[in-house]
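What you see is the complex with one protein chain gone and the rest in place.
Up next is chain A:
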């Protein structure tokens, strides 16, 4: 008996649907082993991770709040990845967007500026994120520089730039020397959906982004262009589609979405600009994009699931003293399994018995 990997003649759509579920299953099995090694009760840990957060309203809102930036960023990334453009630097674009949008909030602080402030912050954040994403895109198109490396390295530039601002020029004078801006004015804050709750307007924006991406990819020629450039570059050129332009476009869109997510996070749940506004949203969103099969609806579900692991991780830390970093381990293992299971879409496992009796046709 022998296990072989056989190429499928046509990609399996069933597997394409269930492969993320297989990946999640395998991840959970691995986590159970990990918890056992850590000396924690695996069942209690799984409960803390996946069940407890679903049982109270506050955590549910918190999941939606955490899912908002993940989904927005992942949608943008999925456009890049479908077009074979590898934007790994969404974290940096998220931070630059947060900084660009915050600039208006900081400058209008205490000036009773009107309701234009928040929309202006959104626009500036999107523009900032897009411009920042264009750096690796243009380097790729003009000089052939690997966008994977350049976009990733720019994350650290953005991180340090933000750090400089909140420790220097933008530091809150009444902030006891903490590296943070002053709390934003109400006009510079994302409105809540439920009075006294956590859910805010950003979640609605994320849903709109998901719907827009679904229409773009499924119904429009631009979406087709993105898919065909990624799937068959030579045929795409024959179809009249320009891969270089598409790298620029998808990077810009994905940077804009990451930037928008950045300002929504800062002007929403956080309320001011400070270092550490992101627990790695830009990187986790890569997992969300792949777990969601680069499909908008899938990304929405995957975003909620990964948000659950963030919240669950916090609860597990409080309840069972499981280190918060285990959440990152979980996410990493998940990405590994997702990519591994993806090969099942184009290949299948087959058990082969030498000399098996085969059904006989009529001779």
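The rule is simple: a residue touches a chain if its C-beta (ideal position, glycine included) is under 8 Å from a C-beta of that chain, and two chains touch if they have at least 3 such contacts; residues count from 1.
Heads up, the rule we're going with is that contacts and distances are computed from a predicted model.
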- Item | Missing subunit (named according to UniProt) among the choices "dihydrouracil dehydrogenase (NAD(+))", "Neutral metalloproteinase", "ABC transporter ATP-binding protein" or "1,2-phenylacetyl-CoA epoxidase subunit B" | "ABC transporter ATP-binding protein"
- Task: Quick one: say which of A:235, A:297 or A:324 touches the chain that got left out.
- Result: A:235
- For chain A, the residues touching the chain missing from this view: 2, 4, 6, 9-11, 219-222, 224, 227-228, 231-232, 234-240, 350, 352-356, 358-363
